[in-house]
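To start, the structure itself, in structure tokens.
Just one protein chain is left out here, and the rest sit where they should.
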Amino acid sequence: MKRITALLLLCSLILTSTGVVTGCSKSNSPKLLVYNWGEYIDPEVEKLFEKETGINVVMSYYEQNEDMYPIIATGSQKYDVVCPSDYMVEKMIGEGLLAKIDYNNIPNIKNIDPSYLKSAEQFDPGNQYSVPYCWGTVGILYNKTMIKEPIDSWGALFDKDFIEKNGYAGDILMINSVRDAFAIALSYLGYSINSTDEAQIDEAKKLLQEQKPLVDAYVVDQVRDKMIGGESPIGVIYSGEAIFTRRENPDLEYVVPKEGSNVWIDGWVIPKNAPNKEYAEKWINFMCDPEIALKNFNYITYSTPNKAARELITDEDIKNSPIAFPGQDVLDRCTTYHYLGEKMDALYIKKWNEVKSVQ
Amino acid sequence: MNTKKWLSYPYTIWMGIFVIIPLFIIIYYGFTAEGGGFTLSNISLITDPINLASLWLSLELSLVSTAICLLLAYPLSLILHGMKLKNNSFIIMIFILPMWMNFLLRTLAWQNILEKTGVINTFLKLLHLPALDLINTPGAIIFGMVYNFLPFMILPIYNSLSKISDDYINAARDLGANSLLTFLKVILPLSLPGVVSGITMVFVPSLTTFVISDILGGSKVVLIGNIIEQQFKTVNNWHTGSGLSLVLMVFILFSMAILTKYDKESEGKNIW
Partner (left out) sequence: MVKKFFSRFYLGLILLFLYAPIFILIILSFNKSKSRSRWGGFTFTWYHNLFQDEAIMEALRNTLIIALLAAIIASVIGTCACLAISNMKKIPRGILLGISNVPMMNADIVTGISLMLLFIALNYPLSFSSILMSHITFNIPYVILSVMPRLTRQNAIIYEAARDLGATKSYAFFKIILPDIFPGILSGFLLAFTMSLDDFVITYFTKGAGFDTLSTIIYTEVRKGIKPEMYALSTLLFISILILLVLINRKKDKEHGEKPLRNA
């Protein structure tokens, strides 16, 4: 028993020693509570904000929009500023969870490219509640050394003849997210990615069911590593991740298929129950500063809607990269998600589970 | 010896607040519709063929991995016990230590080992052996579950074995029992409480997990844990999620009741 006591004592010693090092730093100075995706901001930016405003930044993270939503909706934890995606912004506006942003406090809004503000109006009419932070497309990432024929269509994920000819049947990494998976199938069939027509959704479901034997795994976060390591020849990925994966493995190619795809926008919003709206607006304004937006872009590699920041990019390859900043023709064939209501969400999930249940 | 009842008060009060009240919250949600009216539709959702299939699949995977854990852990515990090591806690620590590294990191590390371009297949390639299809198969799900739950089977069994006094075993031997008979008639029955604990700690939590299936199994199946999580998160309907949870709970209680029926050794006796 002595041994155990020794172990416990040692543990508590370690605890107290780390406590002395890291504890008791931030006290009752003004603070801003930020709720953000994990690894979705350059940590240096936080420090710069603290330095400039004297407001301490307290960061919390979530992994998915759906994890964040119940926290804000129930008010169990109160945050000053949050960064949800398009459809979630729409849902939260609809439920009256968000406060209107006072643009008098956000002069830096002028740096945001008006075309993105216009895109954001699809889910936030009049841009009253959200300020775009990052955006991107959903597309196909494939390994040029493993698939010889160039790819420009979602057919590369569904067309059995094409897949067998190029020898990757059973090796596809399909996206494991209901809306994204159905958006891909719906686009391929020529329907809207926001379809609420059950016949169309059923058709998409059949397509996905037929695709299943060709799929190696349904993944979201692991596409990155599996593609970099050459484990898989083809997968579905967000454009921001494509930039990172191509840096690690130059054989990889990213395309937004010709049938169209999803363009997503994550934006800063202020919850109605925010303890400190004034600080939140200071934060949003700070995020729209070109230098800061550039820092964040370099850190997270997700496209910035900040026009002034893009002009500051020194690396010409990145500045003109069709992945980070696709041309208008690409954007024209992409649509944002809409919140379709609980009934439709349940229907989509049901159909998705039917896809997964097929052996 | 009945004066010891007060020892259960902290437990009873604690469980009352942190288990029973939340349980009533789940029951409330499970039996009401969005508007607040009473309904059985959340409960009856389990009869949906997809949900039912996912429940059976979860049950199948849990049963198989529990059985494998038991088959691996029992001989191991016997070996450890047979080694007559002085340091019980050292043994325990050796088996628990890997579990102190984060679950997600460990499971992702298994990908590195099992993938087509992973450690095992690279090794096989060096030996000019054919590659194995290891990851994204039902086998990989069971493999991951066994890996993650094995220590929960080893510890209780080893503990109950180490409690068996050598006197019992010697007595049985003196009375002419061979080692098989000694095992069947003395060791096995006396270790049963540990086995039951081990089975509970592996079987019950494994029924609701799905992360292993998503990471190592390629997420190609739907488990009941997936369905409940989807109802809470993606559909954001706490009523249906709670309803399904309740069904699952009743289901587990039922299986546990069957299990503890066989746990006669410690049943209803005054113990100390």
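Read from first to last, the chains carry the letters A and B; within each, the first residue is number 1.
What we mean here is this: contacts are C-beta pairs under 8 Å (C-beta built on N, C-alpha and C of every residue); 3 or more make two chains touch, one makes a residue touch a chain.
Note that the coordinates shown come from a computational prediction; the quantities given were computed from them, not determined experimentally.
Chemist: Of the residues B:121, B:136 or B:160, which one touches the chain left out of the display?
Modeler: B:160
Chemist: Name, in rising order, the residues on chain A that touch the hidden chain in the full complex.
Modeler: Residues in contact with the chain left out: 1, 3-4, 6-8, 10-12, 14-15, 18-19, 21-23, 25, 33, 35, 37-40, 43, 58-64, 67, 70-71, 74-79, 220-221, 224-226, 228-231, 244, 248-249, 300.
Chemist: At which residues does chain B meet the chain that is not included here?
Modeler: Here the touching residues of chain B are 1-2, 4-8, 10-12, 14-15, 17-23, 25-26, 72, 75-76, 79-80, 82, 84, 86-90, 92-113, 115, 117, 119, 147, 150-152, 155-156, 159-160, 162-163, 165-166, 193-194, 196-197, 200-201, 204-205, 207-208, 225, 228-229, 232-233, 238, 241-242, 245, 248-249, 252-253, 256, 260, 265-272.
As a convention for this text, only the chains that are shown with their structure count from here on.
Chemist: Let me have the rounded angstrom distance from the C-alpha centre of chain A over to the C-alpha centre of chain B, please.
Modeler: 35
Chemist: Once bound in the complex, which stretches of chain B touch chain A?
Modeler: Residues 50, 53-54, 87, 89, 108, 111, 115-118, 135-136, 214-215, 218-222, 226-227, 230, 232-237.
Chemist: Of all residues in chain A, which touch chain B in the complex?
Modeler: Checking each residue of chain A against chain B gives 3-4, 64, 66-67, 69-70, 176, 178, 212, 215-219, 222, 225-226, 229-231, 342, 345-346, 349-350, 353-354, 356-357.
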